[in-house]
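Sharing a structure below in structure tokens format, with a few things to ask.
Shown here: the complex without one of its protein chains, the others still in place.
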Amino acid sequence: MYTKYLSIQTTYMGMHDVTGLVSEEVRKSGAASGICHVSMLHSTAGLVICSKYPEAAADIMQDIERAVPTRVDFKHRETASDAGGHIKTALAGSQISFIIENGELVLGPEQAIVFAEFDGPRPRNLIVTIYADS
Amino acid sequence: MYTKYLSIQTTYMGMHDVTGLVSEEVRKSGAASGICHVSMLHSTAGLVICSKYPEAAADIMQDIERAVPTRVDFKHRETASDAGGHIKTALAGSQISFIIENGELVLGPEQAIVFAEFDGPRPRNLIVTIYADS
Partner (left out) sequence: MYTKYLSIQTTYMGMHDVTGLVSEEVRKSGAASGICHVSMLHSTAGLVICSKYPEAAADIMQDIERAVPTRVDFKHRETASDAGGHIKTALAGSQISFIIENGELVLGPEQAIVFAEFDGPRPRNLIVTIYADS
């Protein structure tokens, strides 16, 4: 099992493509085949597999905000973006996994791994874990 | 592979923190490192990684209900809460996984594993599966 903690700096409600960072860890691990698990330890940010196009990623953030508007009537009493971020995180999810074949992450030509910052800007951590199939 | 079925008793549309139950199984399994998969066999309840604060969890349930209102015009003909619960389950998800390091579940300081009852009250089952990295 190969585990690596990675740091990124996010922007307010930004969608951050981390496909390159994760793919590089897959290569470093030396795993020819296996599974790659990506997670994070935050409760106001999500990890999603989605379109690699920045406009499509922006549409995703905008419609999640439309579904869960940042507003002042939340029970959780922090900032409105923090309180709303907890809900968005539950909907988007905090962890994803991929298979590895021929030493590469298996992803579709239009897929990307996106870190969805629902609050921020903030430094954030990602955990990439690789289980080689031996 | 260590597998354990756990029972909980839910409340109507209640958010139930099961972090302690899952963490205890990780310890019982004796795994120093590996992966922990948590799932359930129900179609009107979700498993989410979210904020450990009860007010934030209540906000999550409230906004999921706002996005998918319990109402009478569903095609699926059972109770309204059962029919709506099927939709909420598809959005929230039915399974999650975590890495294990140093014999402990890796979770952020504000993260919790929450069983989201979208119907109920009812007895429900969780499945905790642990793959030790040997």
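Here the chain labels run A and B in written order, and each chain numbers its own residues starting at 1.
FYI, a contact is a pair of C-beta atoms (placed from the backbone, for glycine too) under 8 Å apart; a residue touches a chain by one contact, two chains touch by 3 or more.
Everything numeric here is computed off the predicted structure, so don't read it as measured data.
Novice: Among A:T3, A:S23, A:S51 or A:N125, single out the residue that touches the unshown chain.
Specialist: Considering all chains, including the one not shown, the answer is A:S51.
Novice: Tell me which stretches of chain A touch the chain missing from the display.
Specialist: Interface with the chain not displayed, on the chain A side: 33-35, 48-53, 55-56, 58-60, 62-64, 67, 91-93, 96-99, 101, 106-111, 114, 116, 133.
Novice: Pick out the residues on chain B that sit against the missing chain.
Specialist: That gives, for chain B, the contact residues 1, 3, 37, 39-44, 67-68, 74-77, 83, 86-87, 89-91, 93-95, 97, 127, 129, 131.
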